[in-house]
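Just passing along the structure, written as structure tokens.
A protein chain is absent from this complex, but the other protein chains hold their places.
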């Protein structure tokens, strides 16, 4: 599959819980960091948008957990983004363990932009996301 | 709606990100803590199960984010659990802000039990979960 | 010992790492939440200060770890605050496990206020902290 963005990670021990594997909530952190990396690669800084009062928020997340990551595992988060509706965009994100290329997690993250009045808006700053 | 378990929380400032609201990944932590509380209320300790080699794991999570929680907000995580298939169970979890009773997030978390050989299993320890 | 603020907590399983105990970094989260609670009890909201451009920051932390907390342990964070120098204040914080009253951790957290130009300042909003 073609992905427009790939980001390498390595599991950190503090991300593992008493089961000795990465805690299920941590994956959303990995995915967020990869999404913000994809945005940056298109010239969009999440932090700058936030300072200007444009808040990108998640409205729905679907996560399919296939296998677990463990201490020191290296992995790649592969991401694509598409327009989902006039006001919404969707990130499709897959995590693969580097050592065996196994699929670890698949995610579909639907987001929108909120303006400083708390209303969904079409942020013109995101136009370049979908211009390809 | 009837819920079999309710757990009160208060937002902690370190859970908020640069947008000034609870980070989207933190909700999975809240939900996990509430699920483990529901288990405990049925006499099932997640930590004890883990020590005995029975790992409860999430296989799919669906999260609908309705509104954001902010610094000091009090909220309740309301949970139910049902058998989903022979090997899987599902938690239905809603988060309400205490001040206005607004629905903040709805989640459907599908889980299974993994034995010490890494195989899905029917953990007899969970039978009491579904016995009413 | 006399404390001006006490806050009850319960360990959440996601806070435990592969050793099955609360990860050493998590204690700073507990301590921060208790400090912000002490501030609130004196009428000072950390979030409001932040919005007004007054940033309370930690400049030094000393943490003595005595014993470990485990899954479901209940504990209390007991805190005092004092003027440390013209520009700095110090929080003295002790954590006790509820079940046996054992001392779990002792901390000394030195902080200061930073204004919107990034300079240490005497925030008049903190005067009420030391007025007793």
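Letters A, B and C name the chains as they come in the text, with residue numbers starting at 1 for each one.
One rule holds for everything that comes next: a residue touches a chain if its C-beta (ideal position, glycine included) is under 8 Å from a C-beta of that chain, and two chains touch if they have at least 3 such contacts.
Not measured: the values here are computed from a predicted model.
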{"item": "Of A:45, A:98 or A:115, the one touching the omitted chain in the full complex", "value": "A:45"}
{"item": "Touch criterion as defined above, residue of B:16, B:81 or B:123 at the omitted chain", "value": "B:16"}
{"item": "Chain not shown, touching residues in subunit C", "value": "18-19, 23-26, 28-29, 32, 47, 50, 55, 57-65, 68"}
{"item": "Contact footprint on subunit B, counting only the chain that is left out", "value": "13-14, 16-20, 23, 25, 71"}
{"item": "Residues belonging to subunit A that touch the chain removed from view", "value": "12-14, 16, 20, 29, 32-33, 36, 40, 45-47, 50-51, 70-72"}
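Here is the rule we go by: only the chains that are shown with their structure count from here on.
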{"item": "Interface sides of subunit A and subunit C: same vs different residues, half threshold", "value": "same"}
{"item": "Subunit B and subunit C: spacing of chain centres that average the CA atoms, whole Å", "value": "28"}
{"item": "Subunit A and subunit B, separation of their C-alpha mean positions in angstrom", "value": "22"}
{"item": "Contacts with 2+ other chains: residues of subunit B", "value": "29, 32, 47, 50"}
